[in-house]
Structures are given as C-alpha cells and as structure tokens.
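What follows is a short report on a single structure.
The complex is shown incomplete by one protein chain, all other protein chains being positioned as in the whole.
Let's turn to subunit A:
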Amino acid sequence: MAQRSEDDRAAAAPPSADDLAVLLRAAGITHLPGGLERTAEAHAMFRGFGERLAALDLGDTPPATVFDPEWR
C-alpha cells in the first residue's frame, strides 16, 4: 500500500541507536518509557524539517513573536 506524501515530511534517515542514545544523554534524557524506536523516528522527522527550513531564504526576516501587537 502506498504511503501518502510522507517523503518530504520525514526525509532524514534516523541516526543509529548508539548515536541517538548519546544525543539523548546530552539532552539529559536517560529514561524513555517506550524505548528508542519511536524517538528515533520523531527525531529523524524533526531533522528533516530542520533541513527544509534551513534551505529557505528568509533574508533578514526576524522571528515572529506573540508579543508583537499584530498578533493580538
């Protein structure tokens, strides 16, 4: 069965379990109730998003902030 349009939403390959464990420890995470697999998938997805966002040319556009009166 085909997978719908997920390739661009999760493009990056997951890191190895050892690499991920190192990253998690660096982030202060030593206990994962569901094990590494789900976290590895989510991590790969967010890395893919990061790569896609980094490729955008946003010039000198500043970040949005909820304190901007335009938002209220």
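As a working rule, a residue touches a chain if its C-beta (ideal position, glycine included) is under 8 Å from a C-beta of that chain, and two chains touch if they have at least 3 such contacts; residues count from 1.
In the analysis below, contacts and distances are computed from a predicted model.
Asks: Please identify the absent chain by the protein name in its UniProt record; candidates are "YbjQ family protein", "Phosphate-selective porin O and P", "CcmD family protein" or "Amidase".
Replies: Its UniProt record gives the name "Amidase".
Asks: Which parts of subunit A are in contact with the chain that was left out?
Replies: Interface residues of subunit A facing the absent chain: 1-6, 9, 23-24, 27-35, 38-39, 41-43, 45-46, 48-50, 52-54, 56, 58, 61-66, 70-72.
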